[in-house]
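Take a look at the structure set out below.
For this view, one protein chain was removed and the others were kept in their places.
In order of appearance the chains are A, B and C, and numbering begins at 1 in each one.
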Amino acid sequence: MQPPFRRLLIANRGEIALRVMRACRELGIETVAVYSDADADSLHVAAADLAERIGPAPAAESYLSVEALVAAAERSGAEAIHPGYGFLSESAAFARAVEAAGIVFVGPPAETLAALGDKLAARRSAANAGVPIVPGTTIALDEGGAARDLAEVGFPALLKAAAGGGGRGMRRVEDPEGIPSALAAARREAAAAFGDGTIYVERLLAPARHVEVQLLGDRHGNLAALGERECSVQRRHQKLVEESPSPALTQAGREALAGSARLVAGTVPFHNAATVEFLLDADGRHYFLEMNTRLQVEHGVTELVTGLDLVAWQIRVAAGERLPAEVLRVQPRGHAIEVRLYAEDPHDGFRPVAGSIGAWRMPSGPGVRVDAGVTADSPLPVEYDPLLAKVLVHADSRPAAIARLRRALEETLIGGVQTDLSFLRWLVHEPGFVAGDYDTDLVAERWGDGPPVAADDERLAAFVAHEARLAATAVPQPASTAAAPDRPWARAARRDGLRRAPRR
Amino acid sequence: MQPPFRRLLIANRGEIALRVMRACRELGIETVAVYSDADADSLHVAAADLAERIGPAPAAESYLSVEALVAAAERSGAEAIHPGYGFLSESAAFARAVEAAGIVFVGPPAETLAALGDKLAARRSAANAGVPIVPGTTIALDEGGAARDLAEVGFPALLKAAAGGGGRGMRRVEDPEGIPSALAAARREAAAAFGDGTIYVERLLAPARHVEVQLLGDRHGNLAALGERECSVQRRHQKLVEESPSPALTQAGREALAGSARLVAGTVPFHNAATVEFLLDADGRHYFLEMNTRLQVEHGVTELVTGLDLVAWQIRVAAGERLPAEVLRVQPRGHAIEVRLYAEDPHDGFRPVAGSIGAWRMPSGPGVRVDAGVTADSPLPVEYDPLLAKVLVHADSRPAAIARLRRALEETLIGGVQTDLSFLRWLVHEPGFVAGDYDTDLVAERWGDGPPVAADDERLAAFVAHEARLAATAVPQPASTAAAPDRPWARAARRDGLRRAPRR
Amino acid sequence: MSDLELRIADRPVDLAEGWTLTWLDREHGVVLLRDGRESKLALAEGVGADWVVTLDGRRIAVTATTWRERVLAEADVAARTHAGPTEVRATLPGLVVAVAAVRGAAVGEGEALVTIEAMKMQNEVRAPRAGRVATVAVSPGQPVASGALLVLLE
Partner (left out) sequence: MSDLELRIADRPVDLAEGWTLTWLDREHGVVLLRDGRESKLALAEGVGADWVVTLDGRRIAVTATTWRERVLAEADVAARTHAGPTEVRATLPGLVVAVAAVRGAAVGEGEALVTIEAMKMQNEVRAPRAGRVATVAVSPGQPVASGALLVLLE
């Protein structure tokens, strides 16, 4: 196969930059990484054929700089740009600047990004197309009318940023008294994050499940709905775990969801990859939330059950290729689950933590896929998203996938910082999750900050610390290795030295 | 699901021991590792719930000791034993001793191991069942009649051990003069390896492809033929690369092969997993070679295209479970390729090399599976098979699988010893392999000892050595890290020290 | 046995019995634990008396002090009983986006003092006790390092 492009720039960092590079390598496309000063030593830079510096550490001056990115693409001779997710992936201005420079933007048309980036306008379009939307306003809130609008929508309500996404600019409001402070906070966060403080309100549906449909379209009018992903395990309205198929959907519900997703996509000119997000209420009715015009973090779940490489297809349809019948008619097989490894403390409100990775052992073997952005001893730049890696499993049934995920998480070991691994290891044994019976309140209602450390674990930790301190005191270094911690030829000697250390 | 057994002992080491343990963990079965003195620090021991020492380093006194293994199983309370491949996996005596101790043997019935372990008897049975066999003798050679028998079969001919397998006790004979020395060598090797020097002869079919059919049966008479594996990339009659489906088979050929495999299995009482091996001649006719009554190294290729976990099914059918319709009727999807990473020098006749692993970087990301038995800094016990790991890829077509394999091998890095990685990286660009047009002579005819090092690579290696020597001389160690090469708290300081080293 | 005292969250803790520990990777503190029924991977990271043990993905801070260290620590506590002002410091590096604290103002425990954006989240730094704001050390738009002084409470 002729490569779709000769050279492609990835306007992103971390695991998704590596993911896109892998697709490029397999397609025979040369890769260009970009990096801020905080990322000069990051994995994604080492993995690329070429690397371009785009600015200092703050994202606003690097990964969010349209100018710096387009200049890097021109300098490196890239024929296309893949934006990944986050950063500028849904920016119509970026897509327009890229196309204006004669470079192909791997994503939907700029006008579609603009139309669907306005979440309020998207709500109106979906409603007009006959798709049920979450009850709420379809026009912007203002301070004067907010009390009346929220009273109509009902409490608890959710304030959301029209330019929003990823849970930012979102605030829950319990009662009329809470409106002014919540509205001010939501506006401030939205303005800071998106440069647009427009806020609207939706009724807070609870209990509800978050289910989304993956779409893939070519430039010739073909559109595939590639099944759904269940994403109800969330904290701060951000996903932690995703699976496909959803344990909450009947076959009829699944088809209805795909139909609604196609209707939403039909309201705009569309090609490339996008995801239509819905809430599912306790009765299984679905309500349109928003359409994300980019690759999702959790795309791998769909790749596992369909056997398709979505990133490769994004690039191929961007180059004008047609989706073949095998893609348009693909049948999902088995069950896939993804868990996200974050540098966050699940015992302290999933607070992001800073620092540096120590040990880094990822699972492998049958049915396990790992997409990682860091490795042992990687520093964690505090400026960016704390996502470290995704562990995905695939098996022939949901129980088998959960068993595999348990096994995979038992093989996983991360040092240096607290991660959500402790939460994930709890989750895969949580009866509701195991039964498929959970909703977006799972983390808040069933986890909180997690159980206290069990007395047995405290005693075991004490035993380990005891042994560790004794070993640290007791092992004198052989003189020959004293000056050589980083010389390869000293490894064997050092290893032998360690073996002589007393075991208990 | 109720676990099929409470506790299972794995009578093996290396990657296959880890593979079986993963299946057990997913089934909720506790695992017991066994180890010789050479393996006390090996990965498979650390991965098990329990570990039992079974003897000194030589395999004859440890992994081949029926007595030591059965005793270890009894000591540890194991309800079942999985033999892996190699070692005692096809030993009827072992299977009988296991069953006599009231422990379940995860494999076909002992009488079946005995019947098919005699390759000569198996040839006769297959021929009687109407399956074409490779032309040759169906009775043992003796020194007196060998010249006459070989003259009838024709030259070149292949001497094979009746108790054989894995290429041992096999010798090629070009002409009548070569018979005595080849027969003596084959007998000696066979006697040493299997305790039985019985030899027979087959005509050496060339060009020929090696294609095999995976069988899986339960104790209730259900038998699934799970597609074929093409295994023609070999050195010393041992496989290096396997793929499924075979690029050499038409759909009709595929069905004929599966039919022959079922006929061979029908000559014996059968359940659990086995593989029927065939040669395919240039006209696409197939000839029965042998039936291996155990899991194959390359079983993962079939797992990727079928989505089934063969090891889990081995254990489940051993416990009496029935194969469901989804297994019996499974349809393969996509294309899978496995490459084996060996501690062997492909530039010197694939000679096994000893030593210790240094760097160890395995590929990951979409469509890549790794089953490894070692990790960074692992010593390589010289007593055992030099297989280090298997890298498997799965994609929607053969060209996409090859592209993925190229990408995966570019991510792979192994230090400390020469491996066959250089051969594999050549192979995935070799025009015949890429076209699917290759046979068992590929390695001998197209690789030999590989091309000489290119002049550009010599200059690049010189550059790297130059920089490495300068760096080794130039970087003084900060005093604070001098005594602490193995203390975790010194890592950050040392890393910072390294970052200050001059870059070029 | 040793004279080490093990504490978690400042409570003394007994040592688990029946386990063995094997180092798999000393540089990174990876250990294998076995009790004759199961095995598990864990981490031991630390220096001197201060260790973090990671079990099932959870980091547990453990102090392992010698008799000598305990005697010295008691003397230290005694010297500190004359309590002074409270320093409120940043726990994460980030960008100050709002400052609610006003010099001289009285604040209640839990009252918001400063908002810092880090890793895409806005975090409110709150007063650890009631008091009076003696110093405001930062202003909006200012990046702060981890551990930087934000507010001094009297």
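Operating definition for what follows: a residue touches a chain if its C-beta (ideal position, glycine included) is under 8 Å from a C-beta of that chain, and two chains touch if they have at least 3 such contacts.
The model shown is predicted, which means the values in this text are computed figures rather than measured ones.
Specify the shown partners of the omitted chain in the complete complex.
A, B
I'm checking contacts with the chain that's been left out. Which of B:H82, B:K119 or B:R168 qualifies?
Considering the complete complex, B:R168 is the one touching the chain left out.
Can you say which of B:G154, B:G259, B:P352 or B:G448 touches the chain missing from this structure?
From the options B:G154, B:G259, B:P352 or B:G448, the contact with the absent chain belongs to B:P352.
Residue-wise, where is subunit B in contact with the chain that is not depicted?
166, 168, 188-189, 192-193, 236, 347, 351-354, 358-359, 361, 376, 382-386, 409-416, 418-425, 450, 453, 456-472, 498, 501, 503-504
Since one chain has been left out of the picture, which residues of subunit A touch it in the full complex?
30, 46-51, 485-489, 491
The definition used in the following text is that only the chains that are shown with their structure count from here on.
So, what's the distance in Å between the C-alpha centres of subunit C and subunit B?
50
For subunit A versus subunit B, what separation do you get between their C-alpha means, in angstrom?
Result: the chain centres lie 37 Å from each other.
State, to the nearest whole Å, the distance from the C-alpha centre of subunit A to the C-alpha centre of subunit C.
Each chain reduced to its C-alpha mean, subunit A and subunit C end up 29 Å apart.
Pull out every residue in subunit C that's touching 2 or more other chains.
Residues 22, 26, 28-29, 44-47 of subunit C each touch two or more of the other chains.
Which residues of subunit A are in contact with two or more other chains?
Residues 358, 410, 415, 472, 498 of subunit A touch two or more partner chains.
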